[in-house]
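Of the protein chains in this complex, one is absent; all others appear in place.
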């Protein structure tokens, strides 16, 4: 069964199997599901329905499938929703029919992925909805649960958000410390430009309009990160840049402030909270044996 | 530098290195920290202070140390707080002195562990505080971020909570489906007892006092999980059991309801939210180069 | 082909694939089975029968299947016996039909698992048989071949035995050193009880009846390990405890002494020898090409 | 601390760390040594002596050291014996001084390696002693515990034995099935010789003197394996070959028959039992805290 | 000993250890260096000099160090050259003093890294030198030895070249098939722009000036890859683009044609041959024991 990913969302398919194997091993431990082995007769069949108990945006259904298939390669799965779908409370997501012990053993691992990633997707979608009247986009950061970054970045996409860097190696992001040690904005951009290849973007963090002006003058940057600026300053930054740089607003942006920030005309709002503090979405696997 | 764990909290030391290596690899990718390589001169030294920006209970400091040591084996670390400590906002946790590129490259990985685990510890500690006037204890569930269970269980301990099963293999927990398929409570307990070894506890989920009565009559259970019972029913369960079983209250317990549940006289309150929905604690690494 | 485990025996299914892959890699090395590549024509078919040359209790047949399937995913397997079956000498266990080179390459790995685990199961079964007239059970220890613990524990179950701890993390076992450093039995049990969760059993080792008395008085223990006691003392221990603790007899118990120990009324006899010194069971794979 | 291997015994040093890490992870599981965490105060020191309780030939001391060092990198170790030494009962092998929790947590893993490998070495040494008056050598087979082959082969060397193939890829061993499918001894040797490189030995199994004669006539073989021949036939095989081939006697050779087989003049006696059925050597770690 | 990388070259330090461990395991196999174990007395010391026998640009010295340190953690290393240095034939690169067996066992692994990576660096440097009079840069492709990409990309930097994408995930490169299936250049760029985040560059391959014109009109691309264009066409492409896009010339560029291509005014020349067909640089480790 080929994984069915959310359209327009990026994820190496190899991440799915690797993450599921690690999580199943973590839950099954050495002896496996001793409760089901002890109490469920060999060969018992189970029918199960995966449901969203609360409304939200789905992410992680391919991992649910992978967990079930790993423990019962003959399991039968019928898909009712896919990743990226926004669903109402009590929506059936998937119907499963297979070996009862396998379904019970896979249940918690499957739901932990689905609840966590749908939680991230739902948090992202809330942001997206609030700024839908503007041209701004929401993006995530590298503030992710260790070991789950690729999956959480995928979940942000499922919720309609965009991705920032996946790691320290796929774009240059110059922060205050880099600027200081390199001798200022002009100097640091010159250094970065000199070694960056032509397929690497350069972003630089600025705290003030003066710094932003120096970035524009120095050249070489693709994106400026406006760090903790107030709304008025952001508006002037948008005017000053006039499309010559992509502008990303960052720093403590919440659902309460998102719309106002987006209305300043910036291109991106970045939020660590949509990954590091998104509450779980309540999902369940209702079994009939 | 030997990891300094929270006293009374359980964690295999091998988990620390394994988790840190996986997380660093995830962040450094193929090319490493290209920004610092491009902008920070070779040999630059950095001094840094790890701080808690908000008040909370610490968990994850040994992983911060491991991440720093992995990238700079000669880094110098001074500990100001340890895991399990409850600290005020703006508390200095650790002072670091080492290679600037290494400290910058380790920063995000280190903080992701510390912020996530301290978030869990702080959530657990909030629960613990609310029921400190009772004899009840808080415990976690298997609703954890995939791949991070051992660490999150450790964080619950750092916050003063207790641990439920680490996986499907270290205790028997009989739920409604097991009861149904095995032919009732008496039958399922007989089956479980027949195969469980003498070092495996048996817990059984009950929805009603009738079920609880059957559990007591059947014998063989160590713990009963009171699933979504109201307060009055829980109080009667406590009376009925009279210490012959450990009682765990479960199902949608929140900070708002925890005290009332604990006051019924149950032994444990279990909460999935303290692991799966704990918001990140705001921590930072302030660098001076 | 789903693995068919011994009923009532515990093993994570993930252990099977992982162990088989590691063992095949160990045997095939870099160049694979150079003898068969050199001498057996491509496409040659083989029929083979897995047999027990000596009488014994089977354990490891799912690993035999996994090894064959890994090297020939189209191999056809007919099961004649399953794990946990006690068979006579010269019993056919499995018929195999597949690619000759694959069968030859998998042979030694498959038989090493089957011979080793059936050896353990047969050793366990010998113990079980000797004490079948009593209520005592046989259990294993952590004295297992490094890297094979979960499999050997499963084999003990196949032979009718029970499992002790799978590792240092799934139960508390307090030994003489712990007692000494903690300041005595009462103190150590208080410490253990204070941090153990409600799903963790506590066992304590005692050498004398005085110690056992202190354990009973202190409370908190689930199991007492009677270490190297003589039969008379064990009998008095059984009387003294009167069902308030599970009693495990340990220390140099052999097939010669097992019945007498069991007749004292203890609940468990533990034996390291059934895992660490069980001789291989003689099994073979007879091939016709 | 560099591993100190038995002189003249072969083992990749990378095997030591890999095996020890796998075994420690298996024993420590997710939560680590919960008993010691619960009962031994942080910072407690331990002195311990590793002893052989029974007489035997040592193998595995470098793995004991590696296990201790992994859990306490500052542990102090004094070596009294080394691998390959034959020691009397109650011999002190090593003195250890380090963190008490670490020593307790490493104990079982360390002893499992030492007891198992010394068991193999002692079994090999028994064989070696029995045939010391002849020019024959003892060697092992591929009948080893899955995942432990390199270590068990090393243990055989520690006991004075020699190694057969480490895997299917490092020598050609032509058995009856290969002969049959290739069309006879002359044909199979021609095929093998045609593809074998100049650094690969060719051994061929023979059941009769007629087969041995054909091997000699065909050329190309380096070693002939005399499979289950009686003593008289083996003596005639030795005469017939007259040094033109190395002769290996195989098939059910026991301590009772070894001397007689060796006295026939064959070069090697191979025994599966010295690896697959060697009983554990009784070793212990006596701790004082 | 902290790895000393080439200044301005990108490589995750975690890649070094992982690659060296894999390569040592590959070479040492199960039994390790049996020749040295058999013939070099325990404790023998060796002094060795790593030399470049031919002139070239160095890459891989940190891997040489890592291989030596892994087998002898106490080895003493004196660095004479570093990665990125262009050296004459017979240049001493490093002096080593350590355990003779360890140095001999590490030798081939160390030299295989150094010879291969220095071969790539030298190939890159040859290109760089030929176009030094222009503003063009040389870059590599994804045509690398499987499993060695990060190291080969690092080697290209050591030779003065630049890096193209490290993988399919860190930049968008639209080729003819993507254009065709998406319905043309304008359509494909619209699709790509719609989902690409702000830290992902977009490159598009063009065969003709008409296509290039459409790329300019459509907007959204950062880089155009001029695929197999002749010099005249490339010159017109440079004029047409006038700095509004980065231009990369690709397709069969050799040392013979590099200067002419660079003189057309393009920004980058990409070459698969500098990674996939660079001959080894002749390096050696001269040992004195």
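The first chain written gets the first letter, and so on, giving A, B, C, D and E; residue counts start at 1 in each chain.
Assume a contact is a pair of C-beta atoms (placed from the backbone, for glycine too) under 8 Å apart; a residue touches a chain by one contact, two chains touch by 3 or more.
These numbers were taken from a predicted model, which means no experiment stands behind them.
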Among listed residues E:57, E:109 or E:264, the absent chain is touched only by E:109
Which of E:180, E:217 or E:231 touches the missing chain? It is E:180
Per the touch rule stated above, subunit D touches the missing chain via residues 8, 10, 12, 137, 139, 162-166, 169-171, 194-195, 197-201, 203, 222-223, 246, 248, 267-268
Absent chain, residues of subunit B that touch it | 26, 29-30
Hidden partner interface residues of subunit A, rising order = 2, 7-15, 149-150, 153, 163, 166-167
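We adopt the following convention: only the chains that are shown with their structure count from here on.
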With residue numbering as the guide, point to the option in B-E, C-D or A-D that repeats D-E in over half of the contact pairs.
-> B-E
Note: of the two pairs A-D and A-B, more contacts are counted for A-B
Return the distance between the CA-based centres of subunit B and subunit C, expressed in whole Å.
-> 32
Centroid distance [mean C-alpha coordinates] between subunit E and subunit C, Å | 51
Residue numbers of subunit C (touch at least two other chains) | 8, 10, 12, 26, 29-30, 149-150, 163, 166-167, 169-170, 194-195, 200
